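Written below as C-alpha cells is the structure these notes are about.
The complex appears here minus one protein chain, its other protein chains still in place.
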Amino acid sequence: MAEKRYVRAVNEALCEEMERDPAVCLLGVDVGAPGGPFGATRGLQERFGPQRVRDTPISEAAVVGLAIGAATLGLRPVVEIMFMDFLALVMDQLVNQAAKMRYMTGGQAKLPLVVRTQTGYRDSAGPQHAQSLEAWLTHVPGLKVVMPSGPCEAKGLLKAAIRDDNPVIVVENRTLYALAEEVPDGDYVLPLERAAIKREGRDVTIASLGVMVREALAAAETLAERGISCEVIDLRSANPLDLQTVRASLEKTNRLVIAHSATRCGGVGAELAAALGEEAFYMLDAPITRVGAAFAPIPFSPPLERAIVPDRTAIIAAVEQVLAP
Amino acid sequence: MAEKRYVRAVNEALCEEMERDPAVCLLGVDVGAPGGPFGATRGLQERFGPQRVRDTPISEAAVVGLAIGAATLGLRPVVEIMFMDFLALVMDQLVNQAAKMRYMTGGQAKLPLVVRTQTGYRDSAGPQHAQSLEAWLTHVPGLKVVMPSGPCEAKGLLKAAIRDDNPVIVVENRTLYALAEEVPDGDYVLPLERAAIKREGRDVTIASLGVMVREALAAAETLAERGISCEVIDLRSANPLDLQTVRASLEKTNRLVIAHSATRCGGVGAELAAALGEEAFYMLDAPITRVGAAFAPIPFSPPLERAIVPDRTAIIAAVEQVLAP
Amino acid sequence: MPAEEIDRVLARRLLATMQLIRAFEEAVRDHFAARHIPGFIHLSIGQEAVAAGLASALEREDYLYVTHRGHGHVIAKGADLKRVAAEIFGKASGYCRGRGGSMHIAAFEVGVLGANGVVGAGLPHAAGAAWALQLQGRPQVAVAVFGDGAVNTGLFHETANIASLWRLPLLLLCENNGYAEFTPLSVHAAVESVAERAAAYRLPAWRVDGQDPLAVRATVREALGRVRAGEGPALVECLTWRVRGHYEGDPQRYRSSTELEEAVAHDPLRLFAGRLRREGLLNEAEEAELAAQARQAVAEAIAYAQEAALPDPASALEDVLYQPSGAG
Partner (left out) sequence: MPAEEIDRVLARRLLATMQLIRAFEEAVRDHFAARHIPGFIHLSIGQEAVAAGLASALEREDYLYVTHRGHGHVIAKGADLKRVAAEIFGKASGYCRGRGGSMHIAAFEVGVLGANGVVGAGLPHAAGAAWALQLQGRPQVAVAVFGDGAVNTGLFHETANIASLWRLPLLLLCENNGYAEFTPLSVHAAVESVAERAAAYRLPAWRVDGQDPLAVRATVREALGRVRAGEGPALVECLTWRVRGHYEGDPQRYRSSTELEEAVAHDPLRLFAGRLRREGLLNEAEEAELAAQARQAVAEAIAYAQEAALPDPASALEDVLYQPSGAG
C-alpha cells in the first residue's frame, strides 16, 4: 500500500489488468504514444505495444463501435472518451447497440467492454467540457455506470469494470486526478453495484456521487462542529443505484439529502428521490432534498460557473433545511 | 372544425406554418417527395418546392447541425428524425450545440428550430425502434420538449413549437397517427410549457405523458365505475415540467400516480416525483407511485413486449395501491 | 463473369441458395400480409445473388454483420432456417428468443454477429471484429454488409478510415440497390458510385453486377485474397435491384411502373437459371427439383415457426445483463 494519485490509480488498474489478461486492450484519442490527455495511460503503449494500446482518430462513435465488435469476439476493450460531454457523440453505440446487444441477440452476445471518461468543473472548462451526464445512462437497461470518488475507487472500480462481462461506463473526475491517498497494491477490486458508507452518522443521510462525495464529507465535517451528525454514502454506481444501502441508512436517520454535480433537474438524484420517496415514504421525517447544478449550461467565467455548480455550502444548506423544524 | 387524424393534424400544422412564414422549411429522410415515412409531410414538397422541403441523406447528426446553422440565419427549420431512438445519433448536436448556443454566445444566437420525432410501442418495432427517451432531454437546459397526446395537441403544440424562438423537440406517437378527433381549423396554438387537465377528479391525480394520457383516461373510466374519481393530467411538456398544475391538483387529491411509456427508472416521472415529493411533501397521503416500462430493452415478440411496457392495467393497479389503506 | 468454365456443382449450389432465400422471403411476405408476423419486414427479393455469391466466398468461421434487409445473408451463411423463421415469427426458439425479430437476427453459431435497425451502426462492429481477429492472429475475416444509404452515415467514413489505417481484415460490402427507403441514390449521394468514394480511404474497391452470383463470388474472392493476405480492408459494391418496397406494405408510389418492370427484368434467379440452362448445366426438370427442395425446406421452417411456442412473458427480464453463473 502506498500513496497514489487518482490518475496513477487508474493507470495501475489498467496496467495490472493488461498484465493479467491479454484480452484487455485500450482504444482512444491520444491514449497510446502520448499516454492519454491526462496521463492515465502513460507507459502502457510502451509496455504492451501499439496493437493493444491504440491511438484512434477523432471518430468516437466508430471507436465505441469497434470496441463492441471486438468484445463480441472475446477482447476486453477499454475505450477512453476524452470528456463526458462527448458521450453525446456515442449514445447510439452505447444505448442502441452495446446496452441491447446481449438482450437483443437472446443471450448470444457477451460484451465485456469498458468506456472510461471523465468530467469535472470549477476549472472553467466551459459549456462543452464540464457536464455530468450519468443520468442519461441510469435510464438505460443493459449498462453499468460507476463514478469513482477517489483513488481507491478509481482503481478498485475500474478493475471490476474490466473484469465484468457487461458494458460498463467508468466516469472519472479530472479535478481529482492529482488527489493522492493510500491505495492497495495488486488485486484490489471493488463491487460495481454497491454503495459505500464513507462516514457514519445519525441525523441525516447524504447520498452523494463522484466528486460530490468529497464535498459531502467536507460538509459533514463542518456540520459535526455544529452538532449535526451526517451519514455520508458514496453511491459509487449510477446504474444500478444501490437503493438498499441508502434505505438502510434512512432507517436510522429518516432524512435524506442527495448531492451530485449534474444538473439537478432530471439527474440521478431524481430517480433516487423518487424510488425512496415511494419505498421509504413512511420513514421520512422531512422531504428528500436534492443538491445539483442549476438549470443552465455550465459557463466559462469563474463567478458564473460557481453560481451554477453545487458545492459543500449547498449541501450544508440542504442538510439544515431537512433538519429545520 | 373537423375530425382529423393525428398525422393529418401534424401535416396541417406544418402546412399552415409554411404558408404563414416563408422562413419555415422542412428537412429529413424521406420528408420530401415521398411525403414522410408516415405521411406527415405529404403534399408539402409539391406545394412549397424542393428547396423548402428537403429530402436528406441518412446523416441525422449533420441534418440537425444544418438546421442549427440555418436557424442562426433566420430560417425556422423543422427537422424530422424518423424514430426517437435515433435521437441517440444527434445528442451532440442537440445538447452540446443547439441547447447551449444561445447561452454560450451570450445571447447573440437565437435558435428557432424544431425537431419532430415519434415513438410508440405494442407494434413489435423492436429494441431499436420503440424507445421513449424524453427523460434525457428533461435534463438539458436550453431545450423545450413536448409530447402531443392526441390530434389537437399534435396540431396546437407543433404550431407553437414552430413559432417559438428556441430549439423545441416534438415527440409524436406513431400508434396514435391514425386516431381521429375534432381539431380546430386554422390558427390553433397551444402553450408549450403548460399541462392540461384532461379529466377532473377528487381521489387521485394521474399525471401522464404522450400516449399514456390515453391509457390514463381509460384507466380513470374503469376506476370511476369502481367509485374512484381520478384527475387526469396531460403533462404535454417534458421540459420544462409544469409542476404547478400537478401541485394544484395534488392539493385536492393528495395522491399522485405518474405514468409514461419510457423506462420507469430514470424517466421523467423520477423528476416529477422527486420535485413534488420535496415541494408537496406535507400534502401527500400516500407515496407517489410511478408507472413506466420495466428495466429491459423493448423486445420484439408481442408477449415479451407486453411484459415490458406499461398500460392502463398498470395504472389501475397503481391507483389502487395509492388508495390502499 | 469472365468466360472461365462454370463449375456445375458450384453453380447449382448458388442457384439453390438463391432459391431458398426467394422461397423463404415469399413465404415471409405472405405470412406478413396474413398478419402472422408482427413488426416490420424488409425483403431482399431481387437481391439474392449478392447474398449467395458473397456467402459462397466466405468460410463458415468468417464473421458477418448484416442489415435490416438481412434474411438472405443469414440464410446463405448457413443459419438454421427453422430458427430464422421462428425469430421472425417472434417465437421462443428463434435465434434471439424472439427479442430481435426480422430486423435483428443474429446467428452466432454460423458467424452472423448481428443485423441492425440503425443504418450504418453495424459497420464499426465488423471493423472491431476484424481488429480482434488481427490481434488474436486468427486467419478469418469480418464482413460488413450495408446499403447505398448507409454510405452517407458518419459511421461509414469513420470506420473506413480506421480500417484502412489499421489494415484490418475487413470486407466492406455495399448492396447498392439505388434506394434508401423511398429516396433514390441521386437524391442522397453526391457521387453515384460507392466504389469511387473508397479512394478517400485508400481502399481498393470493385464494382460488380450484383445480379450475377458468380460475378459477386469472383469479385469477393479477389478482394478477400488481398484482405486475407494482410493487405488491409477492401470494398466491393454490388449493383442490385430491389423488387419489393422498402418494407412490406410500401406501395412504391415513388417508382414508375417502367422502373419496377426493369427491376423484375433483372431477377437474378431467372437470369442465372436461364444462363445455366443455356450453358447446358441445368435442365428444366433439375431446376424445378431445386425449386421444390427450397420450397419444401421453407415450408418445414415456416410450419415449425408457426407451431413453435411464444416466449414466456416471465423471460422478458432475462439477459438484460450477463450474469455469471451462480450470481443473482
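Here the chain labels run A, B and C in written order, and each chain numbers its own residues starting at 1.
The criterion applied here is as follows: a residue touches a chain if its C-beta (ideal position, glycine included) is under 8 Å from a C-beta of that chain, and two chains touch if they have at least 3 such contacts.
Predicted model only: the values in this text are computed from it and were never measured.
S.K.: Based on the whole assembly, the unshown chain contacts which displayed chains?
M.R.: Checking the complete complex, the chain left out touches A, B, C.
S.K.: Taking the entire complex into account, which one of B:Leu44, B:Ala88 or B:Met101 touches the absent chain?
M.R.: B:Met101
S.K.: With the missing chain put back, one of C:Ser93, C:Thr153 or C:Ser315 would touch it. Which one?
M.R.: Considering the complete complex, C:Thr153 is the one touching the chain left out.
S.K.: Specify the residue from the set A:Cys15, A:Ala296 or A:Ala317 that touches the hidden chain.
M.R.: A:Ala296
S.K.: Out of A:Asn11, A:Ser59, A:Asn96 or A:Thr117, point to the residue that touches the absent chain in the complete complex.
M.R.: Answering carefully, the residue with contact to the hidden chain is A:Ser59.
S.K.: Which subunit C residues would touch the chain omitted from the figure, given the whole complex?
M.R.: These residues touch the chain not displayed: 152-158, 160-162, 164-165, 187-191, 196-197, 199-203.
S.K.: When the complex is taken as a whole, what residues of subunit B touch the one chain not shown?
M.R.: Its contact residues with the unshown chain are 25, 51-52, 54, 56-57, 59, 61-75, 77, 92-93, 96-97, 101-111, 141-142, 144, 165-166.
S.K.: Hey, which subunit A residues sit against the chain that's not shown?
M.R.: Subunit A touches the missing chain through residues 29-30, 32-34, 37, 55-59, 61-62, 85-86, 89, 123-129, 294-297, 299-304, 306-308.
Following the convention adopted for this analysis, only the chains that are shown with their structure count from here on.
S.K.: Can you list the residues of subunit B that touch 2 or more other chains?
M.R.: Only 85-86, 89, 126-128, 295-297, 299 qualify.
S.K.: Where in subunit C do residues touch two or more of the other chains?
M.R.: Within subunit C, the residues that touch at least two other chains are 96, 98-100, 104, 116-118, 154, 320.
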